[in-house]
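Let me give you the structure first, and then I'll get to my questions.
A single protein chain has been removed from this complex, and every other one stays in its place.
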Amino acid sequence: MNLSVKIGSATFNNPVTVASGTFGHAEKYYDLEEVKKLGAIVPKTVTLYAQEGNPPQRIVETPSGMLNAIGIENPGADGFIKNKLPSFKKIGVPLIISILGHNDDQFEQLAKKFNDVEGISAIELNLSCPNLGHKVLVAQDPQATHRLVSKMKSILRYPVIAKLSPDVTDIKEIAKAAEDAGADGISLINTFTAMVIDVKTRRSVLGNFTGGLSGPAIRPAAVRMVYDVAKTVKVPVIGMGGIMTAQDALQFLIAGASMVAVGTANFVNPRAPLEVIEGIKEYMRENKMKDIKELIGSINNKNA
Amino acid sequence: MNLSVKIGSATFNNPVTVASGTFGHAEKYYDLEEVKKLGAIVPKTVTLYAQEGNPPQRIVETPSGMLNAIGIENPGADGFIKNKLPSFKKIGVPLIISILGHNDDQFEQLAKKFNDVEGISAIELNLSCPNLGHKVLVAQDPQATHRLVSKMKSILRYPVIAKLSPDVTDIKEIAKAAEDAGADGISLINTFTAMVIDVKTRRSVLGNFTGGLSGPAIRPAAVRMVYDVAKTVKVPVIGMGGIMTAQDALQFLIAGASMVAVGTANFVNPRAPLEVIEGIKEYMRENKMKDIKELIGSINNKNA
Amino acid sequence: MPKLQNIFKVISNEKLCPKFYRLCIDAKPILKDILPGQFVHLRTSNGLEPFFRRPFSVYRAVKYVEVFYEAVGLGTQQMSRMKKGDTIDVLGPVGTPFTLPGPDIKEVVMIAGGIGIAPFLILSDVLKKRKDLQLTLLYGGRTGGHVYPMKEFKQNGVRIHIATDDGSRGVKGRVNKLFDRIKPDPKTTIVYTCGPNPMMAVVQEFAKKHSLKGEAACEEVMACALGACLGCSIRTTKGFKTVCYDGPVFNLNEVIFDH
Partner (left out) sequence: MPKLQNIFKVISNEKLCPKFYRLCIDAKPILKDILPGQFVHLRTSNGLEPFFRRPFSVYRAVKYVEVFYEAVGLGTQQMSRMKKGDTIDVLGPVGTPFTLPGPDIKEVVMIAGGIGIAPFLILSDVLKKRKDLQLTLLYGGRTGGHVYPMKEFKQNGVRIHIATDDGSRGVKGRVNKLFDRIKPDPKTTIVYTCGPNPMMAVVQEFAKKHSLKGEAACEEVMACALGACLGCSIRTTKGFKTVCYDGPVFNLNEVIFDH
């Protein structure tokens, strides 16, 4: 059974990865033999300079999901490359590095830094992190998306994946802009901007006031956006949003995603990504599929 | 304790209503004495001509919510006015009539028909129903929203409430356009476009292919949009999206909504709207509030 | 706000055979209003999982309101854990009941598949009072292992013919294998059916062929069960009809089963 997929020049043994910001690789806790089974790993977004992140409370439970306002706490590009990348490389699973700049110049410097690094498979542009107090996200603006993706493509020697925000009127338009600018792949969805108010104190529960909604609650919206994007662009799509089980992941693959990312589920069931891989294989066996390509985009959309 | 609120020239005894499409008034089932306690009733959206609605399956459960693709099944304006309105009027609760036209002319004709009707309090413009196969919804386009609301204001003798879709990049922009065009109130949110795929058949579960996501799953996104809109416009806001309990409704009021609508919750707990009214009173008592105005927009947003 | 949302006490919740249970609810206030074919919409959890209530035909409404159910998923599994003394949020009775046979009818044929037998015990409870009626049940089940409480049907004087997919009880095959057991007469025979759509489609053909009057108790996923959301519509020759309000009982010849 062939589960391998490609994004640009990068090949992955299977279509299951972990979503950025939801997989902290703590050597002392993780079972490397199990982690090795992942199709790819996407570490938390790296910014040019270290960020200490948002004030607490940073997360809160919501019905079938959660809000987060971490604020991309990270050691910065140099710190990441020096202190974290080596242990990620040791795992031996293809790495997709997520980067975010607070302006074009920072994105440019980030691209150059990672060009000089060996042993990574692709770069994911986080165009959609809602927790930085921007008025408008890059991923909410087709022109900005096109401009930034083109620039990144002109610099990066690695395949470029554009990660989109669901807080848009027409996700197809943004995806198309990224593809036209040369993106090798599109990943979606990031979180929906949201908030929870503590009625006792009449304050927002999150220290950052607003946060990003993720988890099964948003899955139906994510599946629909992935379907819309997959039928709009020719490049591979990485689908995510509320995947807890293989059944959930199959919805995204059937809708047209070439890869799926498990995010929030890692917090509830750290074994979810492996269970998803096993479940996809089982489904393909039952349905006599020899190649994951038979599954990807196999939706019967007569009634679309 | 004063719970009454105003939208334009219309006054409501309390800020709790039912969301359009979620309250079918079946005389043979409902306890009129209880229904009388509502602040207002918003019947299902009425279109100019009768619509038979979408093919089954029309609804499906999702994590902490549901999808619906009813397709605005309704008897049309004349049928509604003749056969349904009288029994709604009999209840004696202020009526907010939700209307949707498939083009400006239909909206115009609907406005004229309801101008000729007595005993309604306001008109809600459904600018956001995602289940009619439109490419772009009116509520996704500030210009179209402005144009349509102005036209409706120029015709209607009743207060006009613009109901917005959450499937937009910047809800504030749409709300502002509606207010600038003279809307007496803004109601939000309608459902998020979404879909569920049956992995056995590889078809969309809903006969209409996509549907609208509602229920507690979307509440955190709804609260944030209501907060954004309430601080952007001066006209009253009707907040909705996943309200199941008084605690949920309080989040919307504290965020700045002058009224709240209970929707999907009616299906799970038909008494939810009454429990919400009671819970709001209790909260005001505990917090020594004499007027609902002390509660509306009382959020402490220092950290915003 | 409906009159008919009530919190009642569970009297018993008996496991009859693997996966099949009988829930007994102390529901005096609604007991007398229930008509054969109507259903109750039960909240199986106080939380959000599952999100919807679950609809169940009333199986019997003599002393208590009884529901005969199969544990197929989360909601019915939660029900299967209910114990005497627990409270349950019951919405109902709702829905359009069976039309009882007119004076010209002499034979009532109830054709059920699987759990579709549920609405027929209460129907026979009512019809047994009419001594001039011959009650027959054609029942198709997966296997004899699922021993349904046929005793009560017998006590109601119902003639019972059984078919099982594996032949472990009664005739081997689907319920249509039992059609030859009845001698239908268009003027004096009426058919009531409840079960999977493919089965009811076969019954519809059979009724058409012998031009029999009949009714079908249908299923669709439901939200409100009050005719409010218009979510449970199915296709009929008269357009979309809600299963919860226009149905669940429909004229057998008007239902379009191809969905």
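In order of appearance the chains are A, B and C, and numbering begins at 1 in each one.
As a convention for this text, contacts are C-beta pairs under 8 Å (C-beta built on N, C-alpha and C of every residue); 3 or more make two chains touch, one makes a residue touch a chain.
Everything numeric here is computed off the predicted structure, so don't read it as measured data.
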Fill in: Contacting the left-out chain in the complete assembly, out of A:1, A:268 or A:304
A:268
Discussion item. Considering the whole complex, not just the chains shown, which residues of subunit C touch the missing one?
Written reply: 47-49, 74
Item to complete: For the chain that got dropped from the picture, name the residues of subunit A it touches.
Response: 21-26, 29-31, 34-35, 44, 52-53, 55-66, 68, 70, 73, 215-216, 244, 264, 266-271, 273-274
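Note that only the chains that are shown with their structure count from here on.
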Item to complete: Point out which chain occupies the most central position, where each centre is the mean of Cα atoms.
Response: B
Discussion item. Nearest whole angstrom, what separates the Cα centre of subunit B from the Cα centre of subunit C?
Written reply: 36
Practice prompt. Calculate how many whole Å lie between the centre of subunit A and the centre of subunit B, each centre taken as the average of the chain's C-alpha atoms.
Written response: 33
Response to the item:
Between subunit A and subunit C, the Cα-mean centres are separated in Å by 48
Item to complete: Pull out every residue in subunit C that's touching 2 or more other chains.
Response: 48-49
Item to complete: Two or more other chains in contact with one residue: find those residues in subunit B.
Response: 55, 62-65, 215-216
